[in-house]
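First comes the structure, then the notes that go with it.
A single protein chain has been omitted from the complex, and every remaining protein chain is retained in its original position.
Then we have chain A:
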Amino acid sequence: MAVTPPALLVERLAYAYPDGHQALYGINLRVEPGERVAVLGPNGAGKTTLVLHLNGILTGQGTVEVAGLPVAKPHLKEIRRRVGIVFQDPDDQLFMPTVRDDVAFGPANFGLRGTDLDARVTRALDDVGMAEHADRSPMHLSGGQRRRVALATVLACDPEILVLDEPSANLEPRARRELAEVLLGLDRTTLMVTHDLPYALQLCPRSVLIDDGVIVADGPTRELLADEALLAAHRLELPFGFRLG
């Protein structure tokens, strides 16, 4: 009987930037289908470097597999369809003149055309509640709307795993909550890189903590965030007034 492979499998991943700076020192991470995992860690811990390995933009030593397919040159296109990265600044992600064009960009690159493409775009925009803004320019949307459209551009590629880099950065409280509702409604394997510890608690049952290029803790988010000594040792802290017992 065939066993379902993990959605993401990272083994002994190490990477040094061309200038010699070693960013990752052997990361091991296994994410099962349907899991939502937060990747926590201070600035410079190697979180974004890890993310860029998941779809082969950076390649280090060790292995990365997405739903059983190794990240390697011959199938980079399929890997990039399977791994949907939502970058931190929506202005970097949204580059087309209209929302619709931008959401269609990914699936069109992966070969979808005509009515299939239209249907995919409509569904992705519906999923994030932005269907009525399809013909507007991303420039004329609010920060929260842009973030949701950026999410739609990746959802439209129908990825196996959704990777979000600091999804709550620069969002007003209401937009932050609306995005959380959208993400909770998606039911997709998700890896969320964040500094926003309450957001991690709300969205991800499991968290891994990265510091100095290694995973220093991996467990239920609530337990991780209740460990004040652990957080303090890695320059993380809960916002004023928060306390988890």
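Simple rule for what comes next: contacts are C-beta pairs under 8 Å (C-beta built on N, C-alpha and C of every residue); 3 or more make two chains touch, one makes a residue touch a chain; residues count from 1.
Keep in mind that, in the parts below, contacts and distances are computed from a predicted model.
Novice: Can you tell which of "Iron ABC transporter", "Phosphoribosylformylglycinamidine synthase subunit PurQ", "Glycolate oxidase" or "Cobalt/nickel transport system permease protein" UniProt lists for the chain that's not drawn?
Specialist: "Cobalt/nickel transport system permease protein"
Novice: Specify the residue from the set A:Ala14, A:Leu69, A:Ala108 or A:Val214 that touches the hidden chain.
Specialist: For the chain that is not drawn, the touching residue is A:Ala108.
Novice: Of A:Asn28, A:Thr98, A:Thr122 or A:Gln202, which sits in contact with the chain we cannot see?
Specialist: Selected residue, touching the omitted chain: A:Thr98.
Novice: Among A:Lys77, A:Arg222 or A:Arg235, single out the residue that touches the unshown chain.
Specialist: Answering carefully, the residue with contact to the hidden chain is A:Lys77.
Novice: For the chain that's not shown, point to the residue among A:Arg30, A:Arg123, A:Arg136 or A:His234 touching it.
Specialist: From the options A:Arg30, A:Arg123, A:Arg136 or A:His234, the contact with the absent chain belongs to A:Arg136.
Novice: For review purposes, identify every residue of chain A that touches the missing chain, sorted by number.
Specialist: 52, 55, 57, 77, 80-81, 83-85, 87, 89, 91-98, 101, 104-106, 108-110, 117, 133, 135-140, 153-154, 157
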